[in-house]
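For this depiction, one protein chain was excluded, whereas all remaining protein chains were kept in their positions.
Presenting subunit A:
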Amino acid sequence: MARKSTTRRVVVSTIGAWFFGFLIFFPILWMVLASFKTELEAFAIPPSFLFFHWTTENYATVQERSDYVLHAMNSIIIAGGSTLIALLIAIPAAWSMAFSPTKRTKDILLWMLSTKMMPPVGVLVPIYLIYKSFGLLDSRIGLVFILCLGNLPIVIWMLFTYFKEIPRDILEAARMDGATIGRELVYVLTPMAIPGLASTLLLNLILAWNEAFWTLNLSTSNAAPLTTFIASYSSPEGLFWAKLSAASTLAIAPILVLGWFSQKQLVRGLTFGAVK
């Protein structure tokens, strides 16, 4: 039986939720506000919250100095491409591990995850040399490839846990009705796993979008995504917070919008359990 919800409880929990929501959102809000300040105001102590001289000159400077569209396109291609390829590899892998596990499945899963435990800088030089030999430095394909490989363990793990929640009986029932593996995958498994797939896709997209080690180290100008665009606004000698904030706001805008629109899927996927 559902607990009776009193008005007071609703009010308290609503205020609490808004408070924590605001707390989490605050750094982003602060960044957006700073992007409309002058450099001196962005650095001012005590800082002014809303009552400052609003200006869009930072955005104009950023537009003038950098090729935002090129960087954004690179980000879309690299994040999107690496996510799609990762899913193509991860779905069959997770499927086989979830539905026909062997004695070594657990070890394989752990081994895959262990690759994420090494700091990336440890393999920077070998990877750089390999990329140099194959002509992949500063290429979108090279970045798609490395981000795909980097995120693959997480994608497989996530999908594996989602697939495991699906009762095998349902698949067996489908098989009894004469479904082939292909049909079983398309008509039975996929519809049930869609929320899980969607959230994996989105999470991986965000991870790839924000990835700042490989994208900074393996690209120079042609394949440079938005991470390089942001990094170019930090300055050792000169005030830069407002311009950096403007660049960051522009860089996160696409993924923020995407996140807003697919919020429902994301929440559903993250809280997804069995076939509720």
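Following the convention adopted for this analysis, contacts are C-beta pairs under 8 Å (C-beta built on N, C-alpha and C of every residue); 3 or more make two chains touch, one makes a residue touch a chain; residues count from 1.
Going forward, contacts and distances are computed from a predicted model.
Not shown: a single chain whose UniProt protein name, out of "Sugar ABC transporter substrate-binding protein", "Succinate dehydrogenase", "Methylhydantoinase" or "Hydantoinase/oxoprolinase family protein", is "Sugar ABC transporter substrate-binding protein". The omitted chain makes contact with just one of the residues A:A72, A:I89, A:L124 or A:L149: A:L124. Taking the complete complex into account, A:S221 is the one of A:T14, A:T102 or A:S221 that touches the chain left out. Check A:R9, A:H53, A:K132 or A:R168 against the missing chain and you find that the one touching it is A:K132. Contact with the chain not shown here comes from a single listed residue; of A:W30, A:F43 or A:Y68, that residue is A:F43. Note that of A:I108, A:I141 or A:A231, the residue touching the chain absent from this view is A:A231.
Contact between subunit A and the unshown chain involves residues 39-40, 43-45, 65, 124-125, 128-129, 132, 137-138, 216-217, 220-221, 224, 228, 231-240.
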